[in-house]
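Heads up, one of the protein chains got dropped from this complex, but the rest are sitting where they should.
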Amino acid sequence: MTRTENLAFPRRLLIEQGGPGHRGPELPACDVPAQPLAELLPGIALRDGLEFPQVSEPEVVRHFIELSTLNHHIDRGLYPLGSCTMKYNPKINDELASLPGFALAHPLAPDAASQGALRVIFELQQVLAAITGFHAVTTQPAAGAQGEMTGLMLIRAWHRSRNEGDRRRKVIVPDSAHGTNPASVNLLGWETVTIPSGEHATVNLEALAQALDDTTAAVMFTVPNTLGLFEPRILEVTKLAHAAGAQVYMDGANLNALVGLVRPADLGFDVMHINVHKTFSTPHGGGGPGAGPVAVAAHLEPFLPSPVVVENDGVFALVHDRPQSIGRVHSFHGNFGILVRALAYILTLGPAGLERVSRTAILNANWLMRRLAGTYDLPNPEHCMHEFVLSGRSLRRYGIRTLDVAKRLLDFGVHAPTVYFPLIVEEALMIEPTETETLDRLEHFAAAMERVAREAAEDPALLREAPFDTPVSRLDEGRAARELKLRWTAPHAAPAAAPPEAASRK
Amino acid sequence: MAYPEDVRYTAEHEWARLENGLVTIGITSYASEQLGDVVFVELPEVGRKLDAMKPFGVVEAVKTVSDLYAPLAGEVVETNGGLTEHPELVNAEPFGGGWMIRVKPANAADLSKLMDHDAYARLIEEQHA
Partner (left out) sequence: MSFTGIGHDEQQRMLREIGVKDFDELLKALPQEVRLRRPLPVAGPLSEIELRRTFGAWAGTNAAARAVSFMGGGSYDHYVPSAVNAIAMRSEFATAYTPYQPEVAQGSLTVIFEFQSMIAELTGCDVANASLYDGATALVEGVLLARGHTGRRRVVIAGALHPNYLGVLRTYLDGADVIEVADQGGICPGAGLRDALGPEVACVVYQQPNFFGLLENPRGLHAMAHEVGALAVAVADPIALALLEPPGRAGADIVVGEGQPLGIPASFGGPGLGLFACRQALVRRMPGRLAGETVDAQGRRGFVLTLQTREQHIRREKATSNICTNQGLLALRATIHMGLLGRQGMREVAELCVQKTHHAAQLAAAIPGYRRAHAAPFFREFVLECPVPAAAVYAAGLDAQVLPGTDLGQFKPEWRNLLLVAVTEQRSAADVEAWAQVLRRAGGRA
């Protein structure tokens, strides 16, 4: 390659730039009578240096703008990561969250000084309850995983209130479940029992019935399931679980398929979490922040994290005095800035717009699934909901793994699907186009997928070297995990920098 | 794919080789290929008693992680310290430098309960069919 990249300005970390005499924004001079630190902080050990960057503001800005150009993002193009719901994030929502009255609101201010903030939380609780059909909502959990853990704690508190807490310590999940489900169960010191899926990845009711007993605390289901299929016997699942005295938890990661079409509470669930950064369009921010409100049926309401927000005659208040509450799960009131955005999105759409979102997400996924069904294996041929799972196993005969397909797709200006999940599908490619995408973009993505399948047969070596048109080529993840270089160290401090030869195999 | 004839195999893809009364244990080339680049191996302490077909350690690749199962009962007398610096040996020499532990077997005759190379090769073939 003799492109111009050698002439480009070298890309360095901030700390590798600048030096003494360079600095960013100035601070005001001290306008109160300055006193010696040693007098103000007697006997306190101070640090003897801070190895931080010394760079001018223009160069700091250039550094981060240069870095920004290396990212794929939803405002650039299709991002069909299954289970992640990468939809467009309306710009006005960011502006609303940045209004000074919201951005500067202090979480410990008295209720009288926080009416606007409390109102946003209250209104969001109301609309989320309406959408899910549940009785009450807490917006405190900071993410879906924390919502999930909160939901399980509510279930534990309910069992304890019925003196069954010591006995019921088992949670049943299907083998198609997200990894967070067992991880959250483990956090409570409970045990996960995984049951195998039945035909076409739907529930195996016999296995469920066998696993259920009077030690079962909860059954967790994702609806639609992680293969993007709506479980046709879900009413039987919730009935069976309740008959055994267990609670039923819905992993709400896939709510984008259901809004306006069916309410989770009507399916018999007791509690669910909602990933507002998926269904309700708050930006993913390169991996957070999200928010994971939890919606519950009436019998779980007394246990919700405190404080809760209530309304009396148009006045909003935080209620701390809730003797049965599991306690708080966040430093303050959850990810408020994200909640503002979610509420703005819901109100922008209104009832008809919300339903149109689910319908279009389902339409897009089904169209794409049918289009690609001849090119890749489709383990479950039923109509899907908002996402579907293909298998790349037939490409194995060319020595091509799903990872190679994913890397090659990056060359076409789209992001790769989720790969190797769910675990029950070999060489899985999990695709969720979302309602955002136009038919043109779906066509382009399908054409890219088809071309990659063709290349796998005709030129497998090309795929194994892909990607080519990305800021860097394939990265050596094995080396990163073996060498564990997790922070910058000053060159003089670094021990023999040369990597061991053994690390660069093949 | 040919598998060494001087070792015995488990269905969990460990191998075991008897030498001078001690059994050396590692994972097969098939297992290391399935895992991909091995980046870390967690091994038991010397002196630990192992039960047959119970986990004795963990092998980590970039995106997968797998428990290691003891092919037979015994006491750990040595572990392969070289894997700390060079876990990639598990990929490069699964039946040699990538060995994991040496065990004083509770009963060396237990080895004969494990698969021989032919049976193991058939198992792999069946799993791929």
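By letter and in written order, the chains are A and B; residue numbering begins at 1 in each of them.
Note that a residue touches a chain if its C-beta (ideal position, glycine included) is under 8 Å from a C-beta of that chain, and two chains touch if they have at least 3 such contacts.
Just so you know, these numbers come straight off a predicted model, no measurement behind them.
The hidden chain makes contact, of the residues A:A136, A:L205 or A:I326, with A:I326. Here one chain is not drawn; of A:R370, A:R396 or A:R451, the residue touching it is A:R370. Hidden from this view is one chain, which touches subunit B at 40, 60-65.
What we mean here is this: only the chains that are shown with their structure count from here on.
Subunit A contributes residues 420, 477-478, 481-482, 500, 502-503, 505 to its touches with subunit B in the complex. Interface of subunit B with subunit A (complex): residues 36-40, 60-63, 85-89, 91-92.
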